[in-house]
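With one protein chain withheld, the remaining protein chains of the complex are depicted in position.
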């Protein structure tokens, strides 16, 4: 019998930044991430709700982008099962020991079948929970990582990998218009919320954004105020607003290197296994912004390129099979 | 000695609408205004905090726009003083009795020196205060009228009328760039908040919007949700966001006839008579939206035309002496 | 191999009420529960986020109290495994068909080893999701059931049943003071939040309250305002405030029959299987109310008695083995 594995949730992400000091000002001093550890090439950050070492690694690099995305497994004994599956899919893999990424146990990395540098880990060093240290809550009062949003040329194939390969369930999806609708985007989850991973049609593999959970709409508005009063107004790319999909209240930010993150709150519990996916049509204007505002073009065009997990080179990007944007987004400049 | 008068605050506004039933759905059922009285040609609405008959009159008309704006005087004995001043300025005036506008005492109307149809009144019929009837609070939980925003070709002249003629104080102002800055916009108040009237350079006389006060940011966000779930997403024109000027949190709406109103909260007390106006440069991107987002072109281009107080015809519009928009607004489509 | 089962979450609860019309005024018209179905003896209610038939059943009865608590299983095929376990523990069980409790599939009921009438079900009829119908959100905008809080004479024994028998994990616990601390209370979960079930030392078996999830602190405050303006001020028993345990923001209510429910928001994700329970001392004054206010005596003394699942008689109550209240609660009247 092949060894099984169980993914608990999206775990952490590695953003590539050119200037760690500037990144620290943005993420720690302004947004309110907690600095767990730093070395000349990395900042390891966690949210106020995290009880482990990090949910965001900032790595010094000449070029911005994403080093890897990472999923938390139930335990270390699940590693072997994931490695086996990846290899069976023809993916190169390698073991990452604690000294390569601080604060975490032995982990397996791979370029997944979609081309993303992905890591699976089963243990992380415990760290202080700051939920009740309210005097240290700042900026957006970021609680924890919530999800990754990935751009892929072929959502149907990506969906198959995440659902059949990795065991994700689908909470919401978007289909193209017409009599023969095709899957254009999907929101997939292991933890019972709206999602751990969203797959969207686009030039990829690229990471559109990482979503971080905050307590409520007030935290998002307060964060916008603090960004605006500390010279980061231009970091606010879209929002605040409410999504149709996920029902979440959001604010999209670009860090000083252009990497994108979302502050996100107010989605729902999706625990029941008979959850029927909520279906949206691509051109429904309330799908992306329930209140109707159309995202700026940068939000459609820009995304973070990803590294080859072995060479560190950026992975080549392919064009999508389906239309890249809703019709209303094509029309705007 | 000439009779004196004392303006207490901006009082109410008359919006022209083509379909009273549709307007009622928008203002009463959705936004949460309170219907005080109706007849075949009018809806008289008040906010939850109003203790008087109305702060918004909706009048049936073939063409949308503004019938008149109105200021509350200390009492009926102040009417004569205002009339005298208007006449001294060469403005035609006439008396409005209670049967022309329901729920209000004798009032004086005029076309003011700026071309706006303006009314002054000193008494209005008391009505139930609904602040503590929380079960009837709906939509945006609109509390009361806060201000008028007027577009005028010559802000300096308009400023002079409001400050010297009517006794308004200035809380904030906008100047053009350069070594010889000129007054481009001014926020003026009688009640000690940010403003009762804003004067902005533009094609005028036109009313850009009427601002209505709501309790907090939550009411504004809840209102956007309700608008979006009742088919009014396209009524949301701009926001939510925070203004630089006024520091208020805002949402701009267009009613089914295109008339514009603002939900507004979180400005400040400006009671001290030595208040020094806060000065802004026209091209400061944080002036209009503290968070940096540029308003849509409709917000710059559209405004409500105003009626001649005698003939009911719409008042001809003149072009402004100074530039009509900030530079950043000229550049966007 | 014995059949396995998997509890997904706390599912619903049955409150006994003397007057369904009065209960409907409280739960539906005021708190904002959604009425899915009614018959002369029952109201079936759901929250705005529920996609199934009910999370709260109100049953007409001469005496208030709790008819049963109920857990959602992964599916109908899990029923047999639960029944087997209950029988192995010596509990009487019986099958409940859809016609006994509307909107739900075949279910198994039992008097559990702690004396509670408990039901397990694996299917419920889908119903409309009202999350995005914001115009219908009222009162406390109740989203869904979150947890049951149970009073038991022997927490250690109850803990063993829920953890070893039913597979619950522990997120937080309370111990008595002294060198030999004993387990006084435990917060246990299947879904990865703070809890699905809390076990507290007390005269039992009794249900202290059912907790219902709401979106944010604003919903709780708005609900208190609506309760107070509709004659239900005396229904507000405790709060609003923040718990130390769970970190949640809360409001405790008593329905017209004295049954107790909690509006609850702002706990945390507890997905990681290596979650180390957060430990509290019984007499820590910030444990119950982080802000320090001591709950009223009614909150310590009153709770809902539970029915025998077969006879319908109320189950006899036993005194706890450990002290019934924190020291500070003994001292107040």
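Chains here go by letter, A, B and C, matching the order in which they are written, and residues are numbered from 1 within each.
FYI, contacts are C-beta pairs under 8 Å (C-beta built on N, C-alpha and C of every residue); 3 or more make two chains touch, one makes a residue touch a chain.
Predicted model only: the values in this text are computed from it and were never measured.
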Where the missing chain makes contact, among the chains that are shown: A, B, C
Residue among B:123, B:314 or B:328 that touches the chain left out of view: B:123
Per the touch definition above, residue among B:163, B:215, B:230 or B:323 touching the missing chain: B:215
Which residue of C:225, C:274, C:308 or C:324 touches the chain not shown here: C:225
Where the unshown chain meets chain B, residue by residue: 8-9, 49, 51-52, 72, 74-75, 123, 126, 129, 131-132, 143-144, 191-193, 213, 215-218, 244, 247, 266, 268-269, 271-276, 278, 290
Missing-chain contacts mapped onto chain C: 217-218, 221, 224-225, 227-229, 233-234, 236, 240-242, 249, 285-286, 290-293, 333
Chain A, residues in touch with the chain not shown (by the definition above): 30, 132-135, 218, 222, 225-226, 228-230
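Quick note on the criterion: only the chains that are shown with their structure count from here on.
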Centre-to-centre distance between chain B and chain A (centres being mean Cα positions), rounded to whole Å: 44
Geometric centre distance via CA averages, chain C-chain B, whole Å: 50
Whole-Å gap separating chain A and chain C, where each centre is the average of the chain's CA atoms: 34
Per-residue overlap in chain B, given as positions that touch at least 2 other chains: 218, 225, 228-229
